[in-house]
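The other protein chains are all here in position, but one chain of the complex has been omitted.
Moving on, here comes chain A:
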Amino acid sequence: MLLSSFYFYMAFLPVYVLILLVTIVIDYYAGIYIAKSHGRKRKLYLIVSLIANIGFLSFFKYYDFLVGSIDELFNVHIPYMRDLWLSSRIIVWNNWVNSHLNLIGTDLPILQNIILPIGLSFHTFQAMSYTIEVYRGNQKPEKKFGIYALYVMFYPQLVAGPIERPQNVIHQFYEKHDFNYDRAVSGLRLILWGMVKKVVIADRLAIYDNAIFSNLSHHSAPTLIMASIFGPIQVYCDFSAYSDIAIGAARVMGFELMTNFRRPLFAKSFQELWQRWHISLTSWFRDYLFFPLGGSRRKGMLRGAFNLIFVFVVSGLWHGANWCFVLWGFTHGILLVVERLIKPFTSKFVRFLGSASTAITTVFIFLMFGFSNAMFVSKDLHEVGGYYKNILTWKSGGLYKGEPPTAIIYCIIVVAILFIAEYTMEYKPQIKLLGHKNVVVRYTGYVMLLTLLLLIGVFNGGQFVYFQF
């Protein structure tokens, strides 16, 4: 399994496996020494591990962002990553490994910007959760190097999560995993639904969204509103599809990974939204950053609000080295703080609305999430500004229907499919299609989804959005 994970990772950019190996070795020994030591030494080993992980992450993900920001603010020229000696070495090493091992990985052309090691943010956070849990005494240090390496590199979730916790996964590597029919079928159903979400829904919406998001500020208000509705659905389907496929693939092999999404588009508050969206990351920030900072109440309301905003800004930065992500995180932090502040009033309002409140709050949260999506997908703040300006000033112009004009109809159809499926899972869980007792209904479900894949799936080799993180 470890060898498969190595091969899987090296299929992207072979040389980056060395970075992964270095952090694995550091964290493996850090875990052992943390458990052996007491007092300050114990803390020191944890700090060494955290510095190593955050160091690699910062260098590859944030170096150019930092250099660019310094250059812009202070007009101080520091070499960009592509100009560093290390970059040219990485390119040469990568191409050498590629040619000698005859892998399917990519050659990096000289002088091109070096690419972020794939899944770096995910496996770095997973590695950090191990040393922190060992430090806290919740996890015994792993003695077997191969087992620890597998914990970090387990290939179904290596490049885009879920970001696992050692307590949930490591013990499973010691267990015997015989073939289990029910487990395999359940895993394959999840993979099938994940494929539909990715290929039929996310990639179909991407055709429309990419045309809009590539130049947000040039489109009319109706088009931008349409893109604000499709945008979060696309990101959700893209990322949750990867999680479903990862969890499904692991389940077929006999492993259980944590749930990463619980139908977040049906959230009735921002707090609930983040309890349903990318659960493995939000719970990581909650456990390892938010609570250690004092949480929301332990040090007073004001400090609680600051903690919340700070954590969301960091979460924004986790998604990418770009001021748009920082603004996106900041906005969601503010929205959560405001939601908490006005909760006494909104509770009364919700009671007043009665049974209609679920629909109204769900739609409201979805739309707010959609309107913040411009910050998530834009390349620069200028584009974000153009987007909000065009909506607020109601820039005239018709609704862009996509190219060909049937593109928007496909989008509406796939969104309807998603909402019917997720509504049923959320509010009518007793109704099952793929898990139905009647074999005819069950097989009809399989055939319908496979036919959808063949007829309206988008097979242009689109990458998963979260691979870039």
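Here, a residue touches a chain if its C-beta (ideal position, glycine included) is under 8 Å from a C-beta of that chain, and two chains touch if they have at least 3 such contacts; residues count from 1.
Here is the rule we use: contacts and distances are computed from a predicted model.
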Undepicted complex member, UniProt protein name, chosen from "Amino acid/amide ABC transporter membrane protein 2, HAAT family", "Tat (Twin-arginine translocation) pathway signal sequence", "Chemotaxis protein" or "SGNH/GDSL hydrolase family protein": "SGNH/GDSL hydrolase family protein"
Residue of A:A11, A:A35, A:V350 or A:I456 in touch with the missing chain, whole complex considered: A:I456
Touching residue (missing chain; options A:M1, A:A35, A:V67 or A:A184): A:A184
Identified contact with the non-displayed chain, of A:F56, A:F122, A:Y387 or A:Y410: A:Y410
Chain A residues touching the omitted chain (full complex): 178-181, 184-185, 404, 406, 409-410, 443, 446-447, 450-451, 454-461
